[in-house]
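Missing here: one protein chain of the complex. Every other protein chain is in place.
The letters A and B name the chains in turn, as written, and every chain counts its residues from 1.
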Amino acid sequence: MEVKEQLRNVTAPADHLIGGRMPAKPLNKAAIVTRLTLYTLAVLTIYAFFSFDYKELDFMDALLGTFANLKTIFLEPHLKHFSFGHALYQVMVTLGLAFLTTLFGAIIAILFGLLAAENLSSKKTSMVIKSLVAFIRAVPTVLWVLIFAVAAGLGSTAAVIGMTFHSIGYLIKAYSESFEEMDRGVIEALQASGANWWQIVFQAVIPSSITYMISWTFLRFEINFAVAVAMGAAAGAGGIGYDMFMASSFYLDMREIGAITYFILAVAIILEIFAAKIKRKLKTA
Amino acid sequence: MKALLEVNHLTKQFGKDSKALTDVSFSVQEGEFVSIIGPSGAGKSTLLRCINRMIDATGGDIRFQDSQVMNLKKKELKQVRTKIGMIFQHYNLVNRLSVIENTLHGKLGTKSTLAGVLGLYSKEEKQQAVQILNVLGLNEMIYKRADQLSGGQKQRVGIARALIQNPRMLLCDEPIASLDPNSAKVIMDHLKKVSTTMGITVVVNLHQVDVAIKYSDRIIGINKGQVVYNGSAKGLTSEDIQRIYGSEADDLIFDIGGIHAG
Partner (left out) sequence: MQADIFAKKKRNTLAYLCLLGAVTMLAMVITEYNAVKGIASIPKAVQWGMANFYPTAESLEKLPVILEKMQETLLVSIAATTAAAVFALLFAIFGSNTTRINRFFGAVTRGIATVFRNIDVAAWALILLFSFGQSSLTGYFALFFGSFGFLTRAFTETIDEVSGGSVEALKATGAGYFSIIFQSVIPSSIPQIISWILFMIETNIRSATLIGLLTGSGIGFTFNLYYKSLAYDTASLVVIVIIAAILLIEFASNYVRKVIL
């Protein structure tokens, strides 16, 4: 009896709606924000095109020129100012920079990642570290490198320290989020048997999150390779990036740029394939 | 005889005005098998967690052996926790580790930080783990990863992890709530065996009144954070059940006579 009464209450307004106008797409908050975001981006983009400083550049000419240049760069690559062996060695240097920064970043980020995870630390500590991470990540890597270069001199040492800073910020965020996904009950079970914090971290937290951690760390290694190329070009870190900068700004040799680009592309694609392999293996293991 | 566990006037308050436990008192003798029953939200889990201080009670006192649990310092608390095993509804195993490693986790409370961090276990400890796993019928599974086990097998690993602590008492929070009737029976039989053959005291939260009556020496009924029944399993009447589960629980009340007979 009561149930029927309730049913009628539910269906009554629905009848009313169908009788009136019923929009196919209800406008809720999410839909409004979605549209607003898209409109805002569109308006800003159009405004940007009008406000660009074209410096009396003939846009069509430049665009056609670019296609001609891209053809030269990618179809007629050569090495003139250094040998194939030298290029290979410089690629190794860049990989070395990426490796060191990823390793240092990972070691430091594990410790702070544990402190930043709300379930393993206090709310206050976690918030302090997370704010610090947001700050570190907001400063572009190249600026970290240049700031450290004042103290350590321009070169690989400043580059490693500066790049490590950014890696730490990135990995703390990634690690702490994987730690926070950890099942609360497992931690409780070990607490209930009298285990202490370090034991729980090493026996439960890290074994449970290790696959995510490895994936994230390798992803950062991929990013750091690209960053190391850029730092070679922009902040005197050496490696293949520096050669590219020289080819572009000093020798003005497009064809050499093409050759170097192929080198970078090859390494990056190998790393990507490797990352995909690791991911697949971890998923099944 | 002195009771192993004594709970006096225990209260627990979450936030400002939600009282989960009000003036709960009871005691548990050495070797007893006690079930705690009550509707969802009555405070069963809260009570169990207050006993080994997974959460801190608001008032009252708890005595386990000769320790006043509520006053213990961090180190002494760990000491007491090693004497109390805990078993969970969702097993709470580290999925990526093997069965034997999960079992040995019960030993962490007695280890130095470094040995625990590196996972260094003595030969005797490993042998003990294997022996316990054998008793629980898991001899084939010792080196399997925990996430490859069925629910019933996982719960047996949970029991193994508690038993390797050499506990005086086991606290079990709905150990069979996620299991099918057959696995549930296996688990309850193991718990009963642990209690009778090893003399370990067992306190278990249950949702199945029939199971509680069948296995326990004593039943404690809780409703809205208060003890409303505390007596032998045999003595539980349908009026008592109605008091524990509330008056809407008429359908719940089955043929009590049948169960007592069985």
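In the analysis below, a residue touches a chain if its C-beta (ideal position, glycine included) is under 8 Å from a C-beta of that chain, and two chains touch if they have at least 3 such contacts.
The shown structure was predicted, so the numbers you read here are calculated from the model rather than taken from an experiment.
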For the chain not depicted, the shown chains it touches: A, B
In the full complex, which of B:Val130, B:Ala177 or B:Val228 touches the chain missing from this view? B:Val130
Going by the contact rule already stated, which one of A:Phe99, A:Trp197 or A:Tyr212 would touch the omitted chain in the full complex? A:Phe99
Quick one: say which of B:Thr22, B:Gln65, B:Ser98 or B:Gln208 touches the chain that got left out. B:Ser98
Tell me where the left-out chain touches chain A, residue by residue. 29-30, 33-34, 37-38, 41-42, 44-45, 47-49, 51-55, 57, 59, 62-63, 65-66, 69-70, 73, 89, 92-93, 95-97, 99-100, 103, 134-135, 138-143, 146-148, 150-152, 155-158, 160-161, 226-227, 229-230, 233-234, 238-239, 241, 244-245, 247-249, 252, 254, 257, 261, 264-265, 268-269, 272
Contact set of chain B toward the excluded chain (per top definition): 98, 100-101, 119, 121, 123, 126-127, 130, 143
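Just so we're on the same page, only the chains that are shown with their structure count from here on.
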Taking the mean of the CA coordinates per chain, how far is chain A from chain B in Å? 46
Which residues of chain A touch chain B in their complex? 183, 185-186, 188-196, 198-204, 207-208, 210-211
Which residues, counting only chain B, touch chain A once they are in their complex? 52, 54, 78-79, 81-82, 84-86, 88, 90, 92-97, 101, 105-106, 108-111, 113, 116-119, 158, 161-162, 165, 171
